[in-house]
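Missing here: one protein chain of the complex. Every other protein chain is in place.
And now, chain A:
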Amino acid sequence: MPRKDADRLSLILLMTPLLLWLVLLILLPHLGIGYLSLREKVAPRVYHFSFANYIDFLHEPIYWNTLLRTAWMSILVTVLTLFVGFPIAYYIAKVAGRRSRAALFLLCLVPLWVSDLVRAFGWMMLLRETGIVSGLLQWAGLSSGPVEMLYNDVTVIVGLVYTVVLFMIVPIVSTLDGMDNSLIEAGYNLGGSRLTVLRRIIVPYAMPGIVAGCIIVFMLTAGSYLTPVLLGGKNSMWFTEQIYDQFITRYNWEGGSTFGILLLVFTSLVVWAGLRLSGQNLATTVAKR
């Protein structure tokens, strides 16, 4: 009996920080935002309960176009990140020697020690018209005049891929790490080509890592603010920027909360659809033991 009590106590103690975290930092703020989003301002300091904010969203093409654009570009970033990140992860986990592995991992981590803002400014220095890349191109004779590479969607995507690629590499490395090399050898021994081995053995094994990485990357990208705002051009609007504008420029907290909830629901839907389409589910991938 006392043994059981002690178990229960330790369970409670272990769970408390997690529960506090979930309730205080995730559940309560979202309830607050959800509540705000259902208030309509009818006059100064007078509010009514209504769905007007959601209806506004549907009636204004600017808003849902921005949301769709953000989602579509985030998916693109996720796919690109997968293509960039997977070979790196594979190299770190399977090809590199024990010692260089740690060093490579560290190299991937280094950019994270610098804040988002500084990294965005770094890209700006590289890509601007009078920047380093443009200067190099002219020096090498590849271009006759200055080249502007900033302020367009391609730059935003490059910047975002750079910012989030690590979150793709880490989960894939950790799944591939657990893979027995003899599986790959067996594949070759049985006459599989490189492609077949990759397609039938390595990718399926790494699937939990890939799915986890994709979900993290997609969510981070759709919710990012600094990179798209700083690198983006005249026409590029990111949904988070809309939320910021609603809250800060227009004093419209109700509208901003609505957008926040919509972003959450929409990105969750995209993740769900992605899982369905790829025939995966959370239990067999992210939460796999």
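Please note the rule applied: a contact is a pair of C-beta atoms (placed from the backbone, for glycine too) under 8 Å apart; a residue touches a chain by one contact, two chains touch by 3 or more; residues count from 1.
The rule is short, and it goes like this: contacts and distances are computed from a predicted model.
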item: Per UniProt, the name of the complex member that is left out, chosen from "Chaperone protein HtpG", "Cbb3-type cytochrome c oxidase subunit I", "Hydrogenase 4 subunit F" or "Spermidine/putrescine transport system substrate-binding protein"; value: "Spermidine/putrescine transport system substrate-binding protein"
item: Residue of A:Y188, A:Y251 or A:W272 in touch with the missing chain, whole complex considered; value: A:Y251
item: Chain not shown, touching residues in chain A; value: 44-45, 62, 65-66, 124, 128-130, 148, 150-151, 229-230, 233-235, 237, 242, 245-253
